[in-house]
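One chain of protein is taken out of this complex; the other chains stay put.
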Amino acid sequence: MIKRFIALTLLLAIGGLFASLLLGYTPDSELNQTARYYAERTSPDIGAANIVTAIIVTYRGLDTLGEVTVLFLSAAIVGLVLALGGKSGKTGRGTVPVGELLTTGTRYLAPLIMLLGVYVFVNGHLTPGGGFQGGAILASGVLLLLLADPLKRFSHVLIATIESFAGLLYVLIGLFGLVLAGGFLDNRFLPTGELGALFSAGAIPLIYSLIGLKVGAEFASMLASLSESETS
Amino acid sequence: MMPSIAQLAMATGFILILIGFYGALTQRNLLRMIVAFTLSGTGVNIVIVAIGYMHGRTAPILDATVNAADAVSRVIDPVPQALVLTAIVIGLGVTALMLAYALKLHEQRRSLDIAKFTELKW
Amino acid sequence: MVSPLYLIVLALAAAFLLGLLNPERRGRAYAVTLVALAGMTLISADWLWAFTMEGIDPVDVYTAGAEPPFAINLRMGLAEAALTLLVNLTGLLSALYLKDVLLAGGRRTMAVLLISVMALVGIILTRDLFNLFVFFELVVISSAGLVLLANDKDGGPASGLSLSAGFKYLIVSQFISAFLLLGIIFAYHATGTLNIDGMANASLGLATGGTIAFFLMFMAIVAELKPFPANGWALDIYESAHPAFSAIFSAATGAAALYAVDKLLLIGGAEWLPIATGIGIVTFIAANLFALPQTHDRRLLGYSSIAQTGLVLVVLGQRDLLGDSTPFIAFGLLISHAVAKAGLFWLSGLLKNRQLADWAALRQRPLLVFAFVTFTAMLTGLPPFPGFYAKWELVHQLAGAGQFTLLGLILLGALIEAGYLFRWFGYLMKREAPVETVPCTGHKVGPVLVAVAAGWALAYLWGDLAGGLFGRDNLLLALPLLFALSFLLLDWLPAWIKNSLAIAGMVAFFLLTWGEYDPLRLIFAIIFLIGGALTLLASYSVHGRRIGFYPAAMLMYAGMVMLIRATTSFDFFAAWELLTVGSYFLILRGKHSEPHALSYILFSLGGAFLILAGFALAAAGAPQFDLASLAQVAAPAAPWVFVLLAVGFMTKTAAIGLHIWLPGAHAEAETDVSPMVSGILLKAGLYGMMVLLLAMGKQQLYGVELTHVLLWIAALTALIGNLMAVFQEDAKRLLAYSSIGQMGYALFGLALMNHLGWLMALVFVINHYIYKSMLFLAVGGVAKRTGTREMYKMGGLIRLMPLSFIAVLIGIIAVSGVPPLSGFGGRWVFYNAIMSAEYRLPMVVLFMAGPIAFLYLFRLIYTIFLGQLKDELRRVKEAPFWIVLPQMIYVALLLVFAVVPGLALRHVDAYLNQFFPEGGLHWGGGTIISDYGYWNPVAIMIIVGVIFTTVFALLLIVNRKAQMVKQFNIVFSAERPFRPETTHYAWNFYAPYRKAMGFLTQPFVTRFWDTLADLLHTAGDLGRRLYDGNGQSYGFHFLAFVVIVFFVGGI
Partner (left out) sequence: MSPLLTGMTLVLCVAMIVAALLAIRDPSPEVAKTDTGGLPIAILAAGLVSLIASILFLILAAPDVAMTEAAIGSGLTTFLFFFVLGRIRRHETSGDNHD
């Protein structure tokens, strides 16, 4: 009880902080200098219709590289943690009955879902969504496969290869930007093309696709390691 | 005066953060603590998006209705959105990690009670 | 130079590449990891070279072809280059160290390590706030992963402990990230930019909500520094993680987080500096205090890491005050900490057991002991390491600005830290070693040795830097110090060769330089160098290699020589610390000297800190000053300077109240070490007093004349020291207490502040050196032969050890100050001196001390050499030749000095005329004339000789019929011996006196210091219970930390 009381007292104080932030908040009526720059320059400089995508992939590309790395790390460490002191003996996952419907449905649904994922990240520079969302959708296809057949082992090697390959290419493309264009992760070593076209915005679709693949692979590997039994 | 959408959302975000914190501080079950943290994470994200919201403007995507020329006066601030995307993904990474830890801790001790993992102290 | 971006690219590319390699070809993956880390190290080193040697300007690196604030930019400057080098090198060495673990863990583990290093580099380089957040998350996650690295080969996979530590870390970092994100977004809203420099220009604090936004960010980033009380999680990590990871976590992560705070403070501006200081100093004190009761090595190192980081935060917080010297100080502290901590963590991985006392196993490998010494010296800020320069600068600047509270707290914390580190070293040297072999595999020892080399290189570098900044010579190039250090390289030689080298070096140095000293310094130079060489003759009696003895002894002598050669306050203080450390190592060599050596070093360091504070106060903001200009210190500060310096010096002369270290330290030391630390070392304190008194003279504080206070202290020291000596059963302890009394006399003479008083003090300096060295050698020789120092176990040794008997006889005649020996000369000058002064009461006290000295001195010769010989001692031989030889030389010296005291005193007397023109002596032929009488040493010698022979002859005639009593004939006295002691006639010899005066010898002072130590321990022990191990509590701590800073900081 005393713990709750202390917690409430502390949070009351923190809440006070938040309240003063909230009360001090006045919405901007004009874009600030940074946002204005993005709104004005994204389409001529970068050639992407989705400004958020332009920011994520180009202007703040280093963040995104870091973000992808966060997932890479998490997936790796989740794998490491679960591999700790691997108790053999309980290899089989408990037999959970899987409905016929799910199995059959999956067979048709999973490729469709994955296709949707690819669509989302390929069009990241034009429409809402992109590598992360697409990657998540890809991973949900994998998830479905996992649910349908729990004993199906996902090829860790395949996942790891996709993941690493995409990551390596991502870094390389970043370097192309450094060498051929204005700086690391600059997308303009490829033509920016026409605003709104699929093949536009320089390297953004390429990068976002790689991110999509990589993120998808990372999610999939996390899901797979968390769902599989402790064997590895 | 009626609060704006942004202020409403921001207030909700703050409340979610506090609720999450409270849960994390009072629930002794590891998984419940993690659940609480995802709540506060969501709260943070809402606050960030709300801060970039500007009344009467559209999403920062150029299309038929919003062309490049008048984007400056038509779209909202894209930066917070970009930041939130990153934050969400990082949040997932951390959550997955914590879950893996919780799973392994349970495997070792057959318990999810945080108060049972206090050999390291002082 | 390649773009700093390649630091990040290289690590990431390698990490991703690892995934493409065959998982079973682990060696190849390991090679990729090492190559990437080595490449990163090279890039950093290249930049560092360019900044320091070619003097290029900092470089901004833009990404995405857009300028900041629209795209993320990185900056590479001198600080960044140095810090990334530190991070990359630590990463590389830890990767080497982790060879087995990484090969077992596979490519995923290696990738995590690579990314962890990359993220730290990112934190240092980035100039974008949100990017900083991303890198911080990477650090958090990779740390949580690396915590799990298997602890050691036989311990199997990571224990549940590190798992729970990692989870706790994740809990706290969830709170931290929430605050950081909120802070960043509101700061962005207030300024319209995420760029750190842009935000600094936009003066965030003025914008609405800007202050709170900054507060949130600041708290989040500061929390990564593990501030008190939000740091329990970090300790758990230090305790449970693999030491190689802890090395990264302490050295590299700490450095990166500090730099992040530094960047953040750019945004916050001056008003946040006091808050940083406050957090830093509280953390520094609390962590050091909590470390005191620790017995787990890695947790102790964790506490120490936290404390050091707190100290650097204090420095950052005092940036406005420290000005241009901030980097010099901050880097000095940070880099000492990083190198030493990494080294110690790596060392800890070589040992199997985790208790501090288990480090005794390290004694198998002297090289590793040397590494430990290097690291400890770096952490405690001893010369010549960077921390020393940083400490000196910091204290001077703080004192110059009147920040005395902060200064006091810093010194207090540093003293506590020195306390537990030196206690640990004592364990290492003296405790029983557990049965284990310390592995000597290259990939594990290599990193440790690299850290040692880095430590010494940095010492040179900082000496050079300080030389450039303040016009000093590089300490590390001082000839005496180099000479002492060269014995480290020669330690493999047999002892007798090293001994000869040492003696030759000291004599040669004296011959080369003796013309440079004024008469006062010449006396000390003779005692330190020639006297030192003379005592070293006794060291020929030790065979074997005697590892560690010569570096320590030579360090002490080097310090003493540098002390008298010093002309500036800096050189003086550096020399003071060197001689302190050297003598500490010497004292620690004794068999049972562990606790005594600890109390010696603590009192000495405490005294040294007072001296430091005194110098800093006197310097009034200047980096150093000529010792002679102590005289010009102005009024309000001057008496305080005097008090600080005087108390500091009196820790070395063991004035009453500060004396408790001396008896144990001198008594437990090795036979040939006792004369060094008694006969010679004590003089360093007197020398300091002389310098102080000559320059500052009489000072008044609140109307009290400080020299008068000194007189009282001196008189009491003489009285109590002598009294304590009377009741000792242990011969060496007796001599040690007698030294306390003797130093009281010398101090008294100085405090008289007149010509004769000083002359007397100088006579004492010379006499005390001679007879105390001689007595310690004689008694040491006896103890060596009899195997005991308890006097009641001896007796009747006069026939077996006649030479030692003669030495002791001459010695006690000299000490007691009866004619005809030189002690009398001292007394004579002394009586003349006090006649001339107006302080009667302390004089009476001092007079009382005189006869008391007779009591214990008489006992020394009576109990040991006269009376019945014990059965078990019948086969005892005379002491070894090399121990007797110096004694005989001393006997000769005493006689010479007794006959012609003018030999030395004349010049000093003339020299003193400069300072005390009145009341000098007149030297006429063989006679010395004072205002009150005259002294003709030769005549006295003859008269006393005649009287002695007459009396002796008379006694022989009268006692012709005296009969020998059998040894066990004590039944006559109707006493039944029920304890072995009571069979000896001289046991508890002065019991009646004890009844009368025992109250004076009650260990009040010891009790006082013991209570103080207990109090600190208890406080630390209670305080650390805050960290109850529950991850949730750590969450509470963090929130409480935020709330407390909010309210206390008045935001």
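To keep things simple, chains are lettered A, B and C as they appear, and every chain counts its residues starting from 1.
Keep in mind that, in the parts below, a contact is a pair of C-beta atoms (placed from the backbone, for glycine too) under 8 Å apart; a residue touches a chain by one contact, two chains touch by 3 or more.
For clarity, every value in this text was computed on a predicted model and none was experimentally measured.
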item: Partners of the unshown chain among those that are drawn; value: A, B
item: Given A:L143, A:L168 or A:L213, the one touching the chain that is not displayed; value: A:L143
item: From A:N50, A:N187, A:S200 or A:S221, residue that would touch the chain that is not displayed; value: A:N50
item: Chain A, residues in touch with the chain not shown (by the definition above); value: 50, 52-53, 90, 93-94, 120, 128-130, 132-133, 136-137, 139-140, 143, 219, 222-223, 226-227, 229
item: Contacts of chain B with the absent chain, listed as residue ranges; value: 2-6, 8-9, 11-12, 15-16, 19-20, 22-23, 26-27, 29, 31-32, 34-36, 38-39, 42, 45-46, 49-50, 52-53, 55, 57-59, 61, 76, 81, 84-85, 88-89, 91-92, 95-96, 99-100, 102-103, 106-107, 110-113
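As a working rule, only the chains that are shown with their structure count from here on.
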item: Topology of the chain contact graph, where touching chains are joined (line, ring, star, complete, other); value: complete
item: Centre-of-Cα separation between chain B and chain A, whole angstrom; value: 16
item: Chain C residues counted as touching two or more neighbouring chains; value: 130, 134, 137, 141, 144-145, 163, 182, 186, 189, 194, 1036, 1039
item: Chain B: positions in contact with at least two other chains; value: 17, 21, 25, 51, 79, 86, 90, 93-94, 97, 101, 104
item: Residues of chain C that touch chain B when the two form their complex; value: 130, 134, 137, 140-141, 144-145, 160-161, 163-168, 170-171, 173-175, 177-178, 181-182, 184-186, 188-189, 194, 232, 235-236, 239-240, 1024-1025, 1027-1032, 1035-1036, 1039
item: Interfacial residue positions of chain B with respect to chain C in the complex; value: 17, 21, 24-25, 28, 30, 33, 37, 40-41, 43-44, 47-48, 51, 79-80, 83, 86-87, 90, 93-94, 97-98, 101-102, 104-105, 108-109, 114-115, 117-122
item: List of chain C residues in touch with chain A within their complex; value: 3, 5, 8-9, 12-13, 15-20, 23, 61-66, 69-72, 105, 108-109, 111-112, 115, 118-119, 122, 126, 128, 130-131, 134-135, 137-138, 141-142, 144-145, 148, 156-158, 163, 182, 186, 189, 192-194, 208-209, 212-213, 215-216, 1036, 1039-1040, 1042-1043, 1046-1047
